[in-house]
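To start, the structure itself, in structure tokens.
One protein chain is absent from this view; the other protein chains keep their places.
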């Protein structure tokens, strides 16, 4: 099973920045992002989330978000998606980093979740 | 007492993105950032942290960071700084957002800390 | 009261007009307890709804409701997008035009999507009493206005306003206000 990571943020810079941070330690993990709105607006777009799901080469996805409204859009996108997507109510930057580092060394999803659940804050 | 917020991240996009996210809800709170290295490298720079301290118009600062090495640079900068800086081991994006929203409505530092301590994960 | 295709479109025209007129006020309500964009979000979303409906043919009320849902989901950009979007999707699934079916279905969608219940200072606090009243045949503009006003003294425990805790008290919830406009324009198309 190949896992991928999806980062959803209200601000495109945050999403892209987290991707840069985790690419460093997880070169072989597919990471895609959905940040902000059209015209560089602040918000979350379900279409961008759907694109991030599609472009991710992982078979199953781990999704992280910043604020509650991003979660609602994520949940809608998950309901509409064919891929299995796991959604975590954990610290965005820190849990995405942890998950990426662990997936890079082929940790099982169960063990990854054990780690990131300690970062649950939402 | 006027409080300011400092965001320290290994990646400039993350620092700037968090600033954009919190500017939305905290127009009157001074937010400065120290992200990445020269030449857009990934890492943290004590000089950038010092500049973020200086440029912040807050009298006392609340500092948030992403990973442990950023914390070490923050601690060095704090030891060298004249300003009082509070350092939090909390979820970067979420606690900076919470602190900003609360400071905007003139919440006391004690009450802000009560809230963000629930986001302690490091 | 039962909607047909024409009335549903009229409802959206009226709601759109109200949103565009109150855009500044809604964003103002969202400023002390949120990020100040609710009016802009709704205005953007309702413009998309208008474009999606304008001059099109629809076979059923359900089709219109689904089209509205899709536009709101994709264009609002804030929490109100998935919330109103899910409300309209659930309304569409009832295959009914009767507001006794529609309002409770919309409420159920919002509650599920927002994981919210009454008393949390969200739009649920307008939809819930409206759903109860419509079932009893007692939904009025006055009741809607009162529910909106009641959100003023609540402390938010969901959404962005929850971040400021006690400081959210004393301000009307913006999503409740826009929900008030939505339900009042709905009542009006039945008059």
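Observations on the structure shown:
When the chains are written out, they are named A, B and C in that same order, and each has its own residue count from 1.
As a working rule, a contact is a pair of C-beta atoms (placed from the backbone, for glycine too) under 8 Å apart; a residue touches a chain by one contact, two chains touch by 3 or more.
Predicted model only: the values in this text are computed from it and were never measured.
The absent chain, not drawn in this view, touches the displayed chains A, B throughout the complex. Shown as candidates are B:9, B:45, B:90 or B:115; the residue that touches the absent chain is B:45. Touching the omitted chain from chain A are residues 24-25, 97-98, 101-102, 104-105, 107, 115. The missing chain lies against chain B, touching residues 37, 41-47, 67-69, 72-73, 75-76.
By definition in this document, only the chains that are shown with their structure count from here on.
Averaged Cα coordinates give chain A a centre that lies 29 Å from the centre of chain C.
Separation between the centroids of chain B and chain C, computed from CA atoms only, is 37 Å. Spacing of chain A relative to chain B, judged by their CA centroids, is 23 angstrom. Shared interface positions of chain B, defined as residues touching 2 or more other chains, are 24, 97.
In chain C, 35, 37, 160 are the positions where the chain touches two or more neighbouring chains simultaneously.
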